[in-house]
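Note that one protein chain of the assembly has been removed; the remaining protein chains are unaltered in position.
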Amino acid sequence: MLAHYGPQLVNLLAAVLLLLAFAMLSQRRILSLINLFAAQGLVLFLATVLVAMITAQGHLYWSAAVTLLLKVFLLPWILHRLIRRLNVKWDVETLVNIPTLMIFGLVIVILAFNLAAPISLLAGTVTRSTLGIALASVLLAFLMMITRSKAVPQVVAFLAMENGLFFAATATVYGMPMVVELGVALDVLVASLILGVFLFQIRSRFDSVDTRHLERLKEH
Amino acid sequence: MGAVLALLVVPLAGGAVLALIGHRRYGPEVNAAFSAVTFCAAALLVGRVIEEGSISVLEEQFFVDSLNVFLVALTAFVSMTTSLFSRPYMRIERSHGRVSDAGMRLYHAMYQLFCFTMLLVLTTNNLGVMWVAMEAATLTTVLLVALYRTHAALEAAWKYFILCGVGIAQALFGTILVYFAAERILGSGMTALLWTHLDSVKAGLEPTVMSIAFVFLLVGYGTKVGLVPLHNWLPDAHAEGPTPISAVLSGLLLNVALYALIRFKVITDGALERPFAAALLTGFGLVSVVVAAFFLSRQRDIKRMFAYSSIEHMGLITFAFGMGGPVASFAGLLHMTVHSLTKSAIFFTVGHATQKSGTQLMEGIRGLVRVSPALGWGMMLGAVAILGLPPFGVFASEFLILTTAIAQQPWAAPILLVSLGVSFAAIFGKVQAMVFGEPTAARLPHRPALAPVFAHLALVLLLGLYIPPYLVDWYRRAAQLIG
Partner (left out) sequence: MNASGLVAQLTEVALAILLAPLLSGWVSQCRAWLQNRRGPGLLQPYRVLAKLFEKEVVLAHNASSLFRSSPYLIFGCLVLAAAIVPTLGTDLPLNPAADAIALVGLLALARFFIALAGMDVGTAFGSLGARREMMVGFLAEPALLMVLFTASLISHSTSLSTIVGTLAHREFVIYPSMAFAGVAFTMVSLAENARIPVDNPATHLELTMIHEAMVLEYSGRHLAMIEWAASLKLFVYSCIGLALFFPFGVAQGGDWLGLVLALPAFAAKLAVGGAALAAIEMVSAKMRIFRAPEFLGTAFMLAVLALLVHALLER
């Protein structure tokens, strides 16, 4: 039964991942954004565990555990603490209005699916069709990063991009070797900590975390 | 094996130690000491490679061959000389109040960790670890670029972080795709990520996957090399951090990123029949040279100007590797070496000049040769060297690249010549104005460390006149590898 329903469940989780990426794209409130990011981490954890069970690859369980610890608990906790101490406002404006953003997002999804199609055909994993979704999540996170003007959503977008990449690794190659996975996780953690420190410095210098203040260095 | 381990463990240990004592009076000396020990380890490694040829260590996790051995030596050497330069420089910055105690600890610890990450990228055989180390190199320097906490510094560091972070994420996707292609032949597990194994099976890798992967890798690592149009972070990041950091960023990190790109190019060329990777490199390289030359002439800040010069030279090297062939690749490798040495020497002189004059704007720096003749002549010679005047080494490599371009890509040669000419005029004019004229510079409590400057320039002069046979051998072998 697992062999039959397992891949379908993974597909369902991949679809939910894509939905969460869209939800993050259109989200107005920072708090919900962070919770959506945690939800994405949870979906990733479930998908990795499922793939581990279907393909009997032991190292994926460790990978899933690291994901759970880092992306569902540690990183959202760091982010929540950050916005509490930074005292940021609840609502975030986007540089482009939300319906237009949705349409860009749909175009990006179509592009990503097309790009991933030839690779999916070659893959030998049960989850190969989800590569398009993984690439789409990465590109949607990128779109989110460039259309936000506050620093904290940009940080969340950066982390969401890494979520998409992790899913791509799970989808096409059943996860990278453990050393690499651990290294990437470490990088992400250190990056978040550095960003936290950094945002304080920006805050204390500019009295705001609006990144439009950070556009004064132009070509002379 | 011992040499490689020492090479990596020493800077790591240095980072840990300096995180605790970096603010003390003797902190800069400890920093320099660690870098010197690293350099000794690198020298030992070089000796072993000269004797034995390529070596691979620790179950093939580390691999040193003709392509990265000279880069390892160069990195260790330049980080040692930069740490010597940083001694008086950071002391003066501290006395001016621009850096606090915590800042000094952060600076020294991150400096050592940065060296560690760069050496890891260079010596690792594992493409995944290479990615992790590249990202770590960015992370260690982000806080350093923001060290002075001014508006401009924070903006530069933010751009650096975000743009390089996004770029590196694309490179991760490219790495995943390469692993995917390799896994089909080599099986899953660590061996599919080892460059030496990939090199031996590269003809069998899926062409579609490899071409898509290379595009992502070019965008990713190309951002770190500073290829136009992904270069936006570079002038700001190199201009706003402390000058020793500018020196290592310009001189070393760009080389390391390009090295990573070259490793992937070798594999992609083996997988694809057509010169896809080479065409991309040529295109991006040429565009970088042209755009950088024209932006360069409009700069008023001295460090930004030399940052654009770095973009220009890295573009030239990329163009050379794109053209391919034994001569062009040889010239590219030589240029990597001499550019690194010359640019860091220039940044040393620039650092002292800006400290003495109190400003980074070129119109505020005048008459350096009167205040400190060694400094003035050092800057003059450095500028002359980077502009490609004989008998410095840069002339040799640029000459080789241009003659190969005339032979293989004749349409590109005039474009290159014009761009090089534009930057020549701009830099020479500005440097001449700064070195001569009525002095605006002041004397400072610590004497400038000019020994590193002249050491570098002497090496560049040497390489222009005579290249030691083992170096020629490495360049030739590496050029053969690059194709």
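Note that the chains are named A and B in the order they appear, and that numbering of residues resets to 1 at the start of each chain.
Definition applied: a residue touches a chain if its C-beta (ideal position, glycine included) is under 8 Å from a C-beta of that chain, and two chains touch if they have at least 3 such contacts.
Keep in mind the model is a prediction, meaning the values are calculated, not measured.
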Which of the chains on display does the removed chain touch in the whole complex?
A
Among A:G41, A:P76 or A:G132, exactly one should touch the missing chain; which is it?
A:G132
Which is it among A:L2, A:A65 or A:I98 that touches the chain not included here?
A:I98
May I ask you to list the residues on chain A that touch the chain which is not drawn?
5, 8-9, 11-12, 14-16, 18-19, 22, 26, 98-99, 102, 105-106, 109-110, 113, 129-130, 132-133
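As a working rule, only the chains that are shown with their structure count from here on.
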For the pair chain A and chain B, the C-alpha centroid-to-centroid distance in angstrom is 31
Would you tell me which residues of chain A are touching chain B in their complex?
115, 118-119, 122-124, 135, 138, 142, 145, 151, 154, 158, 161-162, 165, 168-169, 172-174, 176-177, 179-180, 183-184, 186-187, 190-191, 194-195, 197-198, 201-202, 205-206, 211, 214-217, 219-220
Residue ranges of chain B touching chain A (in the complex, touch as defined):
126, 128-129, 131-132, 135-136, 139, 142-143, 146, 149-152, 154-159, 161-162, 165-166, 169, 172-173, 176-177, 179-180, 183-184, 188-190, 193, 206, 208-209, 212, 236, 295, 298-301
